[in-house]
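This report concerns only the one structure given below.
Note that one protein chain is taken out, while the other chains of the complex remain in position.
Per-chain numbering from 1; labels A and B assigned in written order.
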Amino acid sequence: MLTPEIILQTLISGLLMGCIYALVAVGLCLIWGLMEIVNFAHGQFMMLAMFLAFWMYTLFGLDPLLSLPLGAIVLFIIGVATYHFIIKGMLHTTFFAQIFATFGLGVFLHSMAQFLWTANYRSIQNPVLSGRLAVGNIFVGFPQMAAAAMCILGFLFLYWLINKTEIGLALQAASEDREAASLMGINSNRIFALGWGIGSACVGVAGVLLTNFFYIFPEVGFTFALIAYVAVALGGFGSIVGSFLAGIIIGLVEAFSGLLIDPAFKYFSIYVLYMVVIFFRPQGLWGRY
Amino acid sequence: MALLQVQDLTKQFGGLTACNRVSVEIQAGEIVGLIGPNGAGKTTLFNCIAGYYSPEGGKVIFEGQDITSLPPNRVCRLGIARTFQVVRIFKDMTVWENLMVGGFVRSLNTRKVRQEALETLDFTGLATKRDMRGGALTIADKKRLEIARSLMTKPRLLMLDEAMAGLTQTETQEALELIHKLRRQKITLFLVEHVMEVIMPISDRVLVLEYGKKIAEDVPTKIIHNEEVIKAYLGDKYHAARRAH
Partner (left out) sequence: MGKEERSSMDPTKKNWRQVLFLSVVGIILLVFPHIFTLPFPQHIMIMIFLYATLAQAWNIVGGYAGQCSLGHAVYFGCGAYTSSLLLIHFGLSPWLGMLVGAGLAVGLSLIIGIPVFRLAGHYFAIATIAIGEMCQIGMVNWKGGGGANGLYLPILDEGFYNFEFHTTKVPYYYIALAIAAVTFYATHLIEKSWIGFYLRAIKGDLDASRSLGINVARYKSIGLAISAFFTAVAGTFYAQYVLFIDPESVLPLMLSVLISLVAILGGVASVWGPFLGALVLVPLSEFTRTYLGGGGKAIDLMIYGALIVIIARFQPEGLMGLLKKFR
């Protein structure tokens, strides 16, 4: 019963969700590209942003759209704080220690959320962005569309920032060669903190956008995080364009495997795709090793 | 039959030809030097011989056997050992543990390998430092350790990549003594070096690479007067200036 409409519907859903995965992945990739540290707490950062939007709505009636800048700023601060208090002292330790530092942070944040707010699913009932657009027999959720559009904008802004501004060039320089960059007067500590901040702000934005149509609960970060890691690894660590495109690919794979196979195997298909790609191209599709 | 025959070896990286039809023959018992400006392709040649790179063209024949496509661990088993330009000792293992790793390729018996390690420690002058952590050694000792470790694999050909780089006068002298000892052990040596005062006195022959091509191969005394070699190192202007005299 695969009508062209169903296929188109799935395609659109996949693309829209993919944009969100893409922004989450890009944030992660930024941090990785900068200092070869994978932020294993990335998903929990997103979860925090979602809860932020939820509580702003529930306690103050603030619509998620208005929480967007708040989410970006708060997560920026969290990112910088994480760098300053945890990562900065660990730049020269083994990668074991680095993996576990952020992983531990993730575990801590996840259980803290569970402790403070319980594991229950929450949702935002009446956001400004709601309803759906109907084009023939195709329904496109308005919040999803807006979220995807903003993620794309966010990515374009980031791309411009990285490639066309001085700050971006400093980020690139520091990621290529820390010592040489510092000889050029680039304060690597500040640049790294900035990288963490911006990367976390990305995921903050994605998280707040998600609250328009997604449930909010402590576990949510975990699923998105795993998808983000796979997206970055698939796209190739170090390439934000690769991460963005990989995020979209994953959105499509998820949507279509939900349609063609079994919804239970959505994530399974993503992992299979990931394994197949890295088997033939360990550095990812667009990676520069 | 030559110990090592490299025939028309060609290695390309994308558009760059790092080694361009390089050929060399090394006889058992020789010490052959390899010099050339930076980027000439010396380490690339080593890597091709040792199996780290697959050449696009040409062959490497060791003791009559074609080893061109063999991986590094097989090459080691067959009797070629190498050190690295940027020294790669096992930082978190002690000196003697580093040596043990090298010894197991010839025997899996821990006791036997430990005995050999003791002997090699004495031979290379590292006995007093055997319990030190690899990462804690001076650069000269690290290079010495790398040589000692590769000796444990009982190589017939030892390729040293800039073993003297970064050493003081005294350290260089000590390293040279070790090289002489190696020669007396009948180990054939293929050395990449930048320090002319070091490589010229000890080599039987010297090869010169420039931009991936072999531009000269001769005894040291003739090499230092070779016009092409001088031009490669010092550039056209110097060459022209010399000509003008």
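Simple rule for what comes next: a contact is a pair of C-beta atoms (placed from the backbone, for glycine too) under 8 Å apart; a residue touches a chain by one contact, two chains touch by 3 or more.
Everything numeric in this text was worked out from a predicted model, so none of it was measured.
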* Asked: What are the shown chains that the omitted chain is in contact with?
  -> A, B
* Structure fact -> Sole touch to the unshown chain from A:Ile20, A:Val38, A:Cys151 or A:Leu245: residue A:Val38
* Can you work out which residue in B:Glu63, B:Glu97, B:Asp204 or B:Asp218 touches the chain that's missing from view? => B:Glu97
* By the contact definition given up top, give the residues of chain A that touch the hidden chain. => 32, 36, 38, 86, 89-90, 93-101, 103-112, 114-115, 226, 229-230, 233, 237, 262, 264-265, 267-268, 271-272, 274-275, 278-279, 282
* To do: Could you list which residues of chain B touch the chain missing from the display?
  => 50-52, 71-73, 76-77, 81-82, 84, 88-94, 96-97, 100-102, 104-105, 108, 110-111, 113-114, 117-118, 128, 130-131, 149-150, 152-153
